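Just one protein chain is left out here, and the rest sit where they should.
On to chain A.
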Amino acid sequence: MSSSTTNTSTHHTSTIGSIGTPSRRNTELALLVFAVLIPVFAYANVGLAINDQVPTGLLSYGLGLGLLAAVGHLVVRKFAPYADPLLLPLATLLNGLGLVAIWRLDQSELLQSIKQAGSAAPRQLLYTAMGVALFVVVLIFLKDHRVLQRYTYISMVGALILLLLPLVPGLGKNLYGAKIWISVAGFSIQPGEFAKIVLAVFFAGYLMVKRDALALASRRFMGLYLPRGRDLGPILVVWAISILILVFETDLGTSLLFFGMFVIMLYVATERTSWIVFGLLMSAVGAVGVASFEPHIQQRVDAWLDPMREYTLSRNGEFGHSEQAMQALWAFGSGGTLGTGWGQGHSELIRFAANSDFILATFGEELGLAGVMALLLLYALLVERGVRTALAARDPFGKLLAIGLSGAFALQVFVVAGGVMGLIPLTGMTMPFLASGGSSVIANWALVGILLRISDTARRPAPAPAPNPDAEMTQVVRPS
């Protein structure tokens, strides 16, 4: 009698159906439609302002962006039905606005006359399509993000190779003073963008195993937990590598991004504020130390401290100086609060890299403070959804990977926006999704794909328990 009652009780677990959590895919669809219509509006606005007519490519452009968004949405619906509803629309909107701004700069006769090719927008649309294709591949083939945990140390090797590729003679290219590009079959690739994702996988796998040793074995000193000397090993190694990147590739942005990402993940894994203090101290020491003897970095710092002097020197024909930092600030200034309106600014005067590194200046001039604030909020929302995904994830690897990816994304936005606005020295990174450049767009779509995968696992309701085979066979005795 008693055995049968316990049996019915366990059996009963299988008969209670779990209440379905809303998947929110329809919300995502509605937001996506909105996110496609906004860039189409902007595109029409640019055409009306510059040529007095609705641009002829409006339909094909709108359909192209809409098609890519639809493919992304259908794949998410099929392969990650419980994923976060905001990530895809936010990425689509940012990418669409970037396409409009690039097309708007293509229209400028000034940029067409100097070597800056006048057809960056169609190329960017092609890169976007490749990015969405990679996004689809990630969602279809990465069934569970925990699979990545198996490749912890392979990722480390892969990331190191990607980071060192630009230094290989014959393959690496020295463009504009920074060696962060490689050229393969006529294409310029920035391997650092991809290394960002691979490195996050390595850090997540490594810290998941080691975090107890890093968190617990420490002494308390003046309110700070001081780690043991031997536990400082990993942070010293990553620091040394990022310093090497700074010295040999002379790119402050890449170096800052990787070290920052490691410190963020270390802090999240160990909950020790002391790592952030150490990280800030070490990056400050490293940056100042390298800047004291590396002329390229030195020049960037000078341009940051006194952009006007740099501008005058460059105007007087002095070699090696750049006028862009000052021009970007003027662009922001002439934009004011509400901007000049699409197509009515003069940000093409920045000429060189106007549609890549300095694309934010175009937004600053034509949309004004109100537009740039909205843009930064869109980035903030994307990062917030990434952090929310990390909070909701139930496995430590997924938590760390999600926080690492969104942290790297946030740092990249900060480094680029801060550089263009003159808050920190200018670096050679590009605004994710907005700026012209294939590697950045493709890698960031893959990043969003991985975040969607983690978020799908985290938000998916727990599966219904498997029916208990014993319970089927045992007859239940009921007192009548």
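Assorted remarks:
As a working rule, a residue touches a chain if its C-beta (ideal position, glycine included) is under 8 Å from a C-beta of that chain, and two chains touch if they have at least 3 such contacts; residues count from 1.
Everything below uses one rule, namely that contacts and distances are computed from a predicted model.
For the chain of the complex excluded from view, the name given in UniProt is "FHA domain-containing protein" [choices: "FHA domain-containing protein", "AzlD domain-containing protein", "Branched-chain amino acid ABC transporter permease" or "Inner membrane protein YebS"]. Touch with the chain that is not drawn comes from one residue among A:260, A:307, A:339 or A:449, which is A:339. Of the listed positions A:58, A:374 or A:423, the one in contact with the omitted chain in the full complex is A:374.
Contact with the omitted chain, checked across A:121, A:208 or A:383, is made by A:208. One chain of the complex is left out; on chain A, the residues touching it are 6, 8-10, 12-13, 16-19, 22, 24, 27, 31, 34-35, 38, 41-42, 45, 48-49, 52, 85-86, 89-90, 93, 146, 208, 212, 338-342, 344, 367-368, 370-371, 374-375, 377-378, 381, 384-385, 391, 394-396, 461-465.
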